[in-house]
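Left out: one protein chain. Kept in place: all the others.
Up next is chain A:
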Amino acid sequence: MPTITYIQPDGTAEAMTVEDGTTLMRAAVTSGVDGIVGECGGQAMCATCHVYVRPEFAGRLPQIGDDEDEMLDCTTAERTDRSRLGCQISVDAGLDGIVVDVPADQV
């Protein structure tokens, strides 16, 4: 089972092991990670599961789809080239050990 690490803006790290195929949003919401809301339940509709993925994992991420792309323009914290919606990234063995930074603002 893969591991995900969420880093809060103050540097606090939370690591968790999840079932294959769990999204970055669902894992965070289920475990109560601060700063990841996931209002729309994973439909790429609300832009409240914004995360910054550490660059060393960029090459292993799925492409940004059209819905995700337009929603990333609606995030509260600044969009950067590391920005992704947590609900659009399922974590499996290929992304084991992924580290993401949680933005300071989500709503």
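By definition in this document, a contact is a pair of C-beta atoms (placed from the backbone, for glycine too) under 8 Å apart; a residue touches a chain by one contact, two chains touch by 3 or more; residues count from 1.
Operating definition for what follows: contacts and distances are computed from a predicted model.
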Omitted chain, identified by the protein name its UniProt record gives, among "Bifunctional protein PyrR", "Cytochrome P450", "Peptide ABC transporter permease" or "NAD(P)H-dependent oxidoreductase subunit E": "Cytochrome P450"
Among A:22, A:48 or A:83, the residue in touch with the chain that has been omitted: A:48
Of A:7, A:37 or A:61, the one touching the omitted chain in the full complex: A:37
Candidate in contact with the missing chain, chosen from A:4, A:29, A:53 or A:95: A:29
For chain A, the residues touching the chain missing from this view: 29, 37, 39-41, 43, 45-46, 48, 66-67, 70-71, 73-74, 76, 105-107
